[in-house]
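Of the protein chains in this complex, all but one are displayed in their positions.
We call the chains A, B and C, going by the order they appear; numbering starts again at 1 in every chain.
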Amino acid sequence: MKLGMIGLGKMGFNLVLNLLSHGHQIVVSDLNLERGEQLAQQGAFPASSVEDLVAKLERPRMVWVMVPAGPVVEGVIDTLAGLLDEGDIIIEGGNSHYKESIARAERLEPLGIHFFDAGTSGGTEGAEFGACFMIGGNREIFTTIEPLFRDLAVDQGYLYAGTNGSGHFLKMIHNGIEYGMMQSIAEGFELLEKSSFDFNYEDVARVWSNGSVIRGWLMELAQSAFSKDPKLSGIKGVMQSSGEGKWTVQTALDLEASTPVIALSLLMRYRSLEENTFHGKVVAALRNEFGGHAVVPDN
Amino acid sequence: MKLGMIGLGKMGFNLVLNLLSHGHQIVVSDLNLERGEQLAQQGAFPASSVEDLVAKLERPRMVWVMVPAGPVVEGVIDTLAGLLDEGDIIIEGGNSHYKESIARAERLEPLGIHFFDAGTSGGTEGAEFGACFMIGGNREIFTTIEPLFRDLAVDQGYLYAGTNGSGHFLKMIHNGIEYGMMQSIAEGFELLEKSSFDFNYEDVARVWSNGSVIRGWLMELAQSAFSKDPKLSGIKGVMQSSGEGKWTVQTALDLEASTPVIALSLLMRYRSLEENTFHGKVVAALRNEFGGHAVVPDN
Amino acid sequence: MKLGMIGLGKMGFNLVLNLLSHGHQIVVSDLNLERGEQLAQQGAFPASSVEDLVAKLERPRMVWVMVPAGPVVEGVIDTLAGLLDEGDIIIEGGNSHYKESIARAERLEPLGIHFFDAGTSGGTEGAEFGACFMIGGNREIFTTIEPLFRDLAVDQGYLYAGTNGSGHFLKMIHNGIEYGMMQSIAEGFELLEKSSFDFNYEDVARVWSNGSVIRGWLMELAQSAFSKDPKLSGIKGVMQSSGEGKWTVQTALDLEASTPVIALSLLMRYRSLEENTFHGKVVAALRNEFGGHAVVPDN
Partner (left out) sequence: MKLGMIGLGKMGFNLVLNLLSHGHQIVVSDLNLERGEQLAQQGAFPASSVEDLVAKLERPRMVWVMVPAGPVVEGVIDTLAGLLDEGDIIIEGGNSHYKESIARAERLEPLGIHFFDAGTSGGTEGAEFGACFMIGGNREIFTTIEPLFRDLAVDQGYLYAGTNGSGHFLKMIHNGIEYGMMQSIAEGFELLEKSSFDFNYEDVARVWSNGSVIRGWLMELAQSAFSKDPKLSGIKGVMQSSGEGKWTVQTALDLEASTPVIALSLLMRYRSLEENTFHGKVVAALRNEFGGHAVVPDN
């Protein structure tokens, strides 16, 4: 098939390599033109702009958008809305909030443009060699784009999830689960580290990756990380987050769902951004007030 | 009444002042003899040792033990067990684990020594001017010592709680609740601190201490703390703990009781003891592995 | 002073009684005219409508709005915006989200109407006999209305908190703390209930209300509740919530603040709305899958 790919970052770039390897024709575009040129050497057709990209496609045009969520993706879709025609298809593969995806689909519908929200998981490696896709949108039109996902995904690694928003909703929940699983694994290794035993963490992650109940890709990644830095001494315990965990907890609040583990995984990330907390100061001050317990001075 | 007080630390010392102010005769003993001499100036009778203290009392003797929990209190009670006789009374007012109090009562029973476990709350100020006591032991014998508690406690601030161990059990749970309440208050002030408003925390604690649903002594103590250091800038957010919160959570595990807030209050204290965590390193490493997310280097 | 009170529910009604007892002249209005007539017997001037209420006041008019947050208060303020003039004052005393209060103040400012967001705590009893108020708005204009709060509040029970929104922000955080404190107390009593001791909970709440570190109004309310129903056997463990706890957690997420105890207090409320959970089914099913552990059948 022939399609356009807008956004050639870590994920978009690798998806193009993956698509090219399956014989698709890909017109590519990125603000950084070098990225497109690199892909041209692999057989992609570089476009100089979104307009140029659209011009290089045939109707019904198919455009995959793989740019940062928020204003960037909003801008790209606005531009596409002005360039595409009835029957054309947009696949939005970034980490957008599912409510925005629903709104976009509703905005594009009167124009006859079919919108799909495609949550993508599997990391940059997955993007190139086989990832996992959760797609929301019109079920019938989906059959048109299904071959793309069949090629991009690992076996059974794509799902038509339902109406618009369902793809990004599933991806959001996936990330919420991911937060919980990562924190679970991390707490386990913290207990090993604080114990009086002398474990080799790479070995532990390896044995847990082979035959145990908790085996899975995250444990394999832990093995890989420990193989490079046995005690992770070069990495500070600062746990950044990029939004989907927060959205999951916000969604839990809206649904009145009790999700303590996902919520705590997020709150511990926030906690890790600070070395000294105001709540800690308050508790220390209160202990001093009622019991005369010494405080640690802050310099 | 006449009784002995062993242990003249912050709490024991003030309890003696309180008892003296109510006209009781107190024989006092502490490893630090100066403490006894200070109290002698207030009318107490200093003893040079536990043996001397027991010798200075009349039968049935009453001895209040107010020393650190664990081996110290164990040693004092062992000594007393060898010195006291049938019908004598020991009041153990420290922060012992309730199971130890049950064991002590059982050990002293064949000797005819009546043992009471008295949980004490109210801080050092309360010890002097009126505190809160939760007492476990023999209900009939309790009437003998009840006048002491009537004098030491604020109005209705003492309770015969039940059989041995119930006093220290109640005190333990009290402290568990205290952990949760302190963390709740502290989280509230953290949100104020992180907000874009410019609150005066002493004023806030004052208004919340007057007429609000969350008024209480802890809020008054917060007001006091903020009056001395408006932003608590001199205090580090390190939250120590002295054992009873941990016992409460252990008890919850044994009772299969779901007490997330008390448990989290304790776990956040442990978290505050570290600036950099191993679990944080693991999560950061995993994010780097699957998504290429940058880590913060640790120097 | 003379002012209008719109909304004569549990809180508004009692605030009027409180104001009347301090010699203020109050024009009252409620959709339920009977409420106004009841207050007329206490000396209030009933108005038949918001328009009538405004007409019965003199410039600069002062109107206190005490109606449910959300669309109701929005409607009342819209109406008032059309009736009031430059220099008039609106005090919004309900449980509105602080961001809405900021928006309302901004909307009324061009009209010259001064808007104050007044968070109110202390329950219905406090409304009548002395409550706690946190007020946001213009600092100079606040001096005009300060005498009202001086009369309505218990000693030092009111605070000019800062610019618009700060009053409702403080009230929101107050409620977040309240959630945490209530859950802490409740978990403590659950541990008593699950223990092998035989405590009288009214007695326990009483002793903890007298001299302990955790004394405060909530503990006194616990005492009152247990005095009516010693084991709370008539009350189901369903913990409703009315929004401010949720807003507090949402705010924590927006501020990237780690507030595990307030968050868990809310999540346990949500948990209590269900007898059977889907997450429980999933865990039970997984245990069955890997270990053959028996599940409890659902009928």
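Operating definition for what follows: a contact is a pair of C-beta atoms (placed from the backbone, for glycine too) under 8 Å apart; a residue touches a chain by one contact, two chains touch by 3 or more.
Bear in mind that the values here come from a model prediction, so they are computed numbers and not experimental data.
Within the full complex, the chain left out of the display is in contact with A, B, C.
Among A:32, A:163, A:227 or A:242, only A:163 touches the chain that is left out of the view. In the complete complex, the residue from B:64, B:133, B:226 or B:290 that touches the missing chain is B:290.
Within the whole complex, the absent chain has one touching residue among C:41, C:196 or C:276, and that is C:276. For chain C, the list of residues touching the undisplayed chain reads 10, 123-125, 182-183, 185-187, 189-190, 193-194, 217-218, 221-222, 224-226, 229, 232-240, 242, 260, 264, 268-269, 271-272, 275-293, 295-298. Seen from chain A, the chain kept out of the figure touches residues 121-123, 126, 130-134, 153-159, 161-163, 165-166, 169-170, 173-174, 176-181, 183-185, 187-188, 190-192, 194-195, 197-199, 203-204, 206-219, 248, 251-252, 255-262, 264-265, 267-268.
Taking the complete complex into account, residues 213, 246, 249-250, 252-253, 256-260, 263-264, 266-268, 270-271, 273-274, 277, 279, 290 of chain B touch the chain not shown.
One rule holds for everything that comes next: only the chains that are shown with their structure count from here on.
Between chain B and chain C, the least number of touch steps comes to 1.
The chain closest to the protein's centre is C, with centres computed as averages of CA atoms.
When the CA atoms of chain A are superposed on chain B, the rotation angle comes to 180 degrees, reported as a multiple of 5. A centroid comparison over C-alpha atoms places B as the chain most distant from chain A. With centres set at the average Cα position, the gap from chain B to chain C is 33 Å. Rounded to a whole number, the gap between the C-alpha centres of chain A and chain B is 48 angstrom. Centre-to-centre, using mean CA coordinates, chain A is 39 Å away from chain C. Residue numbers of chain A whose C-beta contacts span two or more other chains: 260, 264, 268, 271, 277, 279, 290.
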